[in-house]
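Missing here is one protein chain; the remaining ones are kept as they sit in the complex.
So, chain A:
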Amino acid sequence: MTATPTLKKILLVDDNPLFLKMMAKAFNKAGFECVIAHSANEAIRHMATDVPHAILSDYQMPIMNGIEFRKYVLKQPLLKDIPFIFLTDFSDKDLVITGLGLQAIDYVLKDTPVSVIVTKLYNLLNTVSKQRELSEMEVKKAAAALNIRTVPQKAPDIEGYEINFWHQTFQDIPGGDFIDFIPVTDRFNFIILGDVMGKKWMAWFLSFSFLSYIRAAVRFGVSSQEYSPAGILAKVNEIICGDDALKDILATLSLLMVDKETNQITYAGAGDLPVIHYQAKTKKFEQLRCSGLLLGMFADGQYDEKQIDMRSGDQLFIFTDGIIDYATADGAKSDYNLFTAQLEKLTGSSNSFNKVKQFLIQHPPHTVVDDSSIIHIYKK
């Protein structure tokens, strides 16, 4: 028997070092990663920085016993849903009932053969994982049925330009990134790239609210002849700061307005990463930085905008923070300059999007849990 493909981490808590050693050996042999703690306090210290997939804990321990440990775990939002199994030396009905009352999934007698304990845990983790997959599949199905999406299926045709984008979800779970293209008049098109800061599904749901506000603000702005991305950002921010449902939710946003008549693009940003402008004539790369704060932070978001003259062969790259994540020996790091250096190597006088896309597919960003998006604008 082997453990599931991603190595599952088990936390074993017992004051008996011999028993711990024996159990750890059996779990390691079965393909689990096993962390041992000789007391509940040691386990709590460990979980402050490293969260296991399951906890097996003894009942009888000095200072803090298994029941007290379980009560502590249940009070921690980050730990309370981890499958918890009690280990006990004897079959005490009252203890078992107390333990199960504390939402422990099971209890196991210590004289149960180790291979049976390992199998039990293996089956338990498999069930938990399948349940999660089923729930996620249900939400995905519902979203597909409602035809709601935060990333369009294809890029728009804008006369004089080629627009492309690339979006990658984390483990196929949608995140907080959202993309939209809004043709408002024959002359103007808006391009939107945003990222709601938050947990996977939660961020995804909230990104609809943000996107709805932004779409509405763009439309209202245009209907009142306001062709200013900074002005639109200020309005969106004002509404979001006043919406209790979005309290404490923040988002980055890059908003670009393409003017086909003047060959100008106006860009305003809210806490977003600087946009890269490749100027074909001089072969130079420029970072365009706006001063606006994250949407939802303060009522006065200090939004400003930049005018970009787009000449033939010019290219713009707009991206979210997932794109600039890299793996390191210690884990991960965010490195904007490293990514822009790579962009500079890949970008030349012709449309560079396919090269950039190929690079991103071959060297996907090392996001720990985030999704990644990039929009590319090429002036023909």
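Here, a contact is a pair of C-beta atoms (placed from the backbone, for glycine too) under 8 Å apart; a residue touches a chain by one contact, two chains touch by 3 or more; residues count from 1.
Everything below uses one rule, namely that contacts and distances are computed from a predicted model.
Enquirer: Mind telling me which option in "STAS domain-containing protein", "Spermidine/putrescine transport system ATP-binding protein", "Carbohydrate ABC transporter membrane protein 2, CUT1 family" or "4Fe-4S dicluster domain-containing protein" is what UniProt lists for the chain we can't see?
Expert: When "STAS domain-containing protein", "Spermidine/putrescine transport system ATP-binding protein", "Carbohydrate ABC transporter membrane protein 2, CUT1 family" or "4Fe-4S dicluster domain-containing protein" are compared with UniProt, the left-out chain turns out to be "STAS domain-containing protein".
Enquirer: I'm checking contacts with the chain that's been left out. Which of A:N164, A:N263, A:S334 or A:N351 qualifies?
Expert: A:S334
Enquirer: Of the listed residues A:M22, A:L78 or A:A216, which contacts the missing chain in the full complex?
Expert: A:L78
Enquirer: Out of A:A54, A:L95 or A:L250, which touches the unshown chain?
Expert: For the chain that is not drawn, the touching residue is A:L250.
Enquirer: Provide the residue numbers of chain A that touch the chain removed from this figure.
Expert: Here the touching residues of chain A are 48-49, 51, 76-78, 176, 195, 197-200, 203, 248-250, 252, 271-274, 289, 291-294, 297-298, 302, 321, 325, 328, 330-337, 367-370.
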